[in-house]
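See below for the structure under consideration.
Shown here is a partial selection of chains from the complex, left in place.
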Amino acid sequence: MINYNEDVLIVLSLSKNQMVLNITVVKTGFLAVTTLIEALLDERASRKDISIRSVSSGAKMNKVDIDAVEQLAKSIDTDLFIVVSPNASLDGPKNLALNLGKLKPTILISDNPATKIIEELKGKIGYIIIQADPLIGIRKEFLDPIEMSNFNSDVLKVLSITGAFRALVHEIDLVVSAINNSQPIVLPRIIVDKHKALSHSGLSNPYAKSKALASYEMAKLVGRLSAEGGYKEKDRQKYLLVVSASHELIRQAAILADEAREIEKTHDNVFRQIHDSEGNYATKNKLLDSF
Amino acid sequence: MINYNEDVLIVLSLSKNQMVLNITVVKTGFLAVTTLIEALLDERASRKDISIRSVSSGAKMNKVDIDAVEQLAKSIDTDLFIVVSPNASLDGPKNLALNLGKLKPTILISDNPATKIIEELKGKIGYIIIQADPLIGIRKEFLDPIEMSNFNSDVLKVLSITGAFRALVHEIDLVVSAINNSQPIVLPRIIVDKHKALSHSGLSNPYAKSKALASYEMAKLVGRLSAEGGYKEKDRQKYLLVVSASHELIRQAAILADEAREIEKTHDNVFRQIHDSEGNYATKNKLLDSF
Amino acid sequence: MINYNEDVLIVLSLSKNQMVLNITVVKTGFLAVTTLIEALLDERASRKDISIRSVSSGAKMNKVDIDAVEQLAKSIDTDLFIVVSPNASLDGPKNLALNLGKLKPTILISDNPATKIIEELKGKIGYIIIQADPLIGIRKEFLDPIEMSNFNSDVLKVLSITGAFRALVHEIDLVVSAINNSQPIVLPRIIVDKHKALSHSGLSNPYAKSKALASYEMAKLVGRLSAEGGYKEKDRQKYLLVVSASHELIRQAAILADEAREIEKTHDNVFRQIHDSEGNYATKNKLLDSF
């Protein structure tokens, strides 16, 4: 049983002998962050401080799907749940996260629409909302598997370079470290906006930062256009152009993010921050430098 | 109990009343195809003929990890297993797939090194080997989470546009359709090489095809360079440049694949092939056309 | 003296013998549309149906400046006033336009913030609000003359290609034509949003349209970021990055608009619509075609 303090979410970690933290990632539906979250936490499969299992209901987010993954998740020996879902303001993913949060420390990762429910989450579970992980342009005449995967390719580039992914990893690593070091657990309550992302980007050139910031805002705009084109606009010609425009926009956001990284390369100044086998960070900037 | 014919792998489907095929995706380690396979099969979460569950051991592929996902997988009510793993010639993923294959029809998805074991798989499980889903540049001084996710972004673009993903989806859909229509199941035995990929790309302009073909071969070369830089080369300066070159190469392969798709856009000739709710294909080329 | 109908703004044109309509453009402050409006109306200086004079207060929009141009404007023999100003919700430009509107048919051209006052304008003057003619990143440490002119270069490209300028020209030409043909004058009440712009773009390829639509939305976003960086954000490091990001964004919007036009070139399908000497339109698409 976990006690929550209302204002500062502190979970007293149970003293453990085990060195390895068991993380269970529970996924329903797809965001870009859904695709690589385990690898972001253990990029070279070399961390000895964590063990990850994931379960997913695939693209579907119906009650039956979510119930199934909840049961699967509960069957796994877990120290920390990470729930990843688009639009966590829907009952399905919200309750999934809250239910798991009753058992173990739980972090919900979602996109912009989840902002609506953060008050409901406080004191119960942590959350990380990534503003620039946008809704896809979900129209039947438009969104085939290739349009979908190509879109995700572009979003991954934006989230990688603008700092959003590193912000996410940082927050989770803080929790992992706290648990493994028997310190109080402060679950994250974070909205990754443009400045938050940028502060983790490791970018140093101010124009690289400006490009990354613009790329991040473009990705947010993608979400608004996808919502307009996918749900609100009723004129068929218009909604097809709007969802297609949203995908042109994410392609351009990815190109701009890439420009930012290329600038850092010209200075041999790409910030790299790996997890060593104990889960600690080692950082460097020059490609041929040692840690 | 499943009967296998040695030469042509035919699985007699058990007659079922249920309309929904339960697919369980079992993942260990990461390829690019790992990230989106469920979404590729059900891109708009609207298929009524399949239900997907996934379990994963994250980036790690140790025996303990693989055993755990095997147990998890076996706990799920499954009609078709899809095992996704890099380098399935390793005992871990190979045995995982073969073990599950004893229970239910199983398809192993892996990358180039798996070619070595295809004789071992025949008559037991199906396989789809994607030549252009390359090894990442796995050096500690180089591969941080962002380098990793950025790399995957580029690979996803190559696999999306060159036809590899659609080839994969096509093969799995054939099995799904066979099972759901109570026809004999022929599990795929496919190596997705450049011509196989291209034949599923939907590209029509011959220069778009040429660019896609070149992009595909570049991605294969990435795998060779990553292996050289990641394992064979011992000189530190050289191996760092070689892994970095392999990532420059995949970036360029993604740019070239993008060029191919842009050519098709100039003709309003982007092939789109969606799954309708019954899992059948509907196709179109002009953006504003109806199905 | 002009009579206005409340709901539909109809100005009864006084019968005239003169063939040439005297247009006076009254400018205060700078939008991108400010720079070329006369040339947009008479691109080859060959129209015999209109004569244009302009007066401007330059970049300044103080009361003394606006009063001065109002007096200058009133000294010119005018049939139609066109007032161009950023943020026409300010008293200065708003009253300038309303004052001139008491004398002659008047059209106010402004940007997004002017949307707030359109109720005040109805029945008095016409208006054309161009959503994608964005505020510049107005911070002293950032905005030197070159940053300013470079920004305007990018905005001009967006407004040219996405259809905004042609929408503007179309609306003014309707009024010119009505007056010169002694028909009732319906002054425009137009907000040029993305669909309005696109409908005048002459783009035919749907991906060119999608890129143009995305470019238009990016330019709108520039305005939001410039406002945030220029006025709301107080942290110096942040506001400098935000205004710089807004200019990176408009650069990228211009690049995307250019992509749209290049697509039309690949098909020899660039829509051209000139004014002949009588002010009528002649149109063509193929470069080597005759009218």
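Labels A, B and C are assigned to the chains in the order they are written; within every chain, residues are numbered from 1.
Keep in mind that, in the parts below, a contact is a pair of C-beta atoms (placed from the backbone, for glycine too) under 8 Å apart; a residue touches a chain by one contact, two chains touch by 3 or more.
What you are looking at is a predicted structure, and each value in this text was computed from that prediction instead of being measured.
All protein chains share one sequence; of the complete assembly in this entry, 3 are displayed, while the total copy number is 6.
Keep this in mind: only the chains that are shown with their structure count from here on.
Fitting chain B to chain C on C-alpha positions gives a rotation angle of 120 degrees, to the nearest 5. The geometric centre of chain A is 23 Å away from that of chain B, both derived from CA atoms. Chain centres here are Cα means. That of chain B falls 51 Å from that of chain C. If you average the Cα atoms of chain A and of chain C, the two centres end up 41 Å apart. Shown for chain B are the residues that touch two or more other chains, namely 287-288.
Across the complex, chain A is touched by residues 25, 27, 29-30, 35-36, 38-46, 51-61, 65, 68-69, 72, 75-76, 138, 140-150, 152-154, 156-157, 159-161, 165-166, 169, 202, 237, 240, 244, 251, 254, 258, 261, 272-275, 284, 287-291 of chain B. Chain B contributes residues 265-266, 268, 270, 286-288 to its touches with chain C in the complex. Contacts from chain C toward chain A in the complex involve residues 195, 198, 206-207, 209-211, 213-214, 217-218, 221, 225, 238, 240-242, 244-249, 252, 255-256.
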